[in-house]
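Below is one structure, written out as structure tokens, with a few remarks after it.
The complex appears here without one of its protein chains, the remainder shown in place.
The chains carry the letters A, B and C, assigned in the order they are written, with residues numbered from 1 in each.
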């Protein structure tokens, strides 16, 4: 696989086994084969492209995704605020296009991450994304997590579901004491309903807002993504204080 | 090591080899020794504490740090936007109290991360933090990174320095094509000066803002951290297009 | 009345009929009497103060206020998004310490603004603020607006109340077609409940966030006010489309 970047910064992730047709001419497959990462290749019309070796992050950015797919900033926050690191035991649901699962699995590696999905069409998209990204440490289950979690002794459970509160009791049985149940919800009403069920957890709800700057003119860009989701980090304390 | 959490959510990281004196009475060391993670311990006055096994994240949060130490949200963004994962080859400078180095090393593990610092007093604080956190895959160098980078073939270089622009030429020789030079600067003028030197890189400058919600009353908390730093992610393209 | 500003930018609103004691010495009343706006006065220890004539805005900023009193940014938005101008007919409730009423009355002037309050202690604080600010075009009513609005043909009704939805039906009878019912609520749940009653209105709910910059070092200040309230602007259309 190759990552090509044109002079305007547009990025293309290609296999390289066929010639690649751009708006500015053709990049020859046989030419590309000879190039090392960091070199420049030209189309037959002289347009230049940088040739790089794609990273896992490039695969994730270029994955096929639905309109509501989770953003990198939120993947990032989920991983760091719940302390995910190599070897962490993680369950994720629902899979959707698999972006969050891929991101987290790239950190837990080589530990396997399990992701639950009930829709077969989503599962197929996700499996293709995992394959393209060369990620092998994800196990996808076609199962409804509202009905239970098979895994035990987990460090983190991540939820991107319409009714996350239905997982809270299952999570108590599956998390290690000190483990995190994380829920990602676009609406604050969902978040509130989830929060109200978190007996025995210590929780925090946050939004992560990224503001991009245009450094040529030294000002923020005019438009930005204002909202993706509220993320609740609930740490399971392992037992409830009797009230 | 033990993480104790009181009923108000305050957290204490303790070794447990001595009795622990709180405002609400004493927690006995011999009692604590018998507790498993997820259980509750009481002071002699009956105040309850949850007993947990601390994670790497707990160590990082409780590390000794200076007034300007980097926050978790920024560590997180740096790691994810530059694609750091297990095995990534990373150089960091300056070390400061070592928070960013610890955070990144907990992901690159078992790959060793190298961190540069010129002040011996900071280096000592950082080394103690690494030891307390049990992090073994960091190498600290007492060296000025403005004078050069010894390492080659790096995936990421992270900078928290007053004059990050002085590292740009060194970075070109040390980064893999496609690798990231990341600079963390409180002031936008520093960021601009850094940006102006980034010939041959593709860059993005962002701020990360976290807004915390008080879910009992369903509103954002009244006060927040408004600013920590501007973070510039500069991807080295491996060669410059002649202009 | 005089506005004194010391060299650190701290501001003092004083009557000037007595000597004024500062941490840096005394400002003599007889000296002050001779000063014109824009001149400098010194304490007997040589500390300098700028002497200015206070504006309405200075009175409002220095008014006695409760802990939850509305901020200038929100007063400002309420006035402008509802199109308040000289001559606008406005009703406000509850008065609280009277900050919003004063701000709006300073614009509607000479048109009288009416403000409703049920608590006598608040009414007294507000009346004193109006008097100190020299604002004469406010009429304060000790009355519960949940029970009805006496005024008719209004341009704007502003609410800072725990149950703003109880005013919606009254507002329909009191607003001109095209007039605004504005509600200021700290919690999004209150805002939602208000919103759900707005049949026959066209509405918009916003937050106004002010970010202050420290221009000496060209970066935002580290801490900021993250949240005051959600403000809903509901424009009365004058009649409902039958569904």
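We adopt the following convention: contacts are C-beta pairs under 8 Å (C-beta built on N, C-alpha and C of every residue); 3 or more make two chains touch, one makes a residue touch a chain.
This structure is a prediction, so every number in the text was calculated from the model and none was measured.
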For this session: May I ask you to list the residues on chain A that touch the chain which is not drawn?
Result: 186-189, 211-212, 217-228, 230
For this session: Could you list which residues of chain C touch the chain missing from the display?
Result: 3, 5, 7, 9, 36-40, 48, 50-58, 72-73, 75-77, 79-83, 85-86, 103, 106-107, 109-110, 155, 176-178, 188, 191-192, 195, 202-213, 215, 218, 230, 232, 237-239, 241
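The working rule: only the chains that are shown with their structure count from here on.
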Seminar exercise, completed: CA centroids of chain A and chain B: separation to the nearest Å works out as 21
Seminar exercise, completed: The positions of chain B in contact with two or more other chains are 188, 211-212, 218, 230
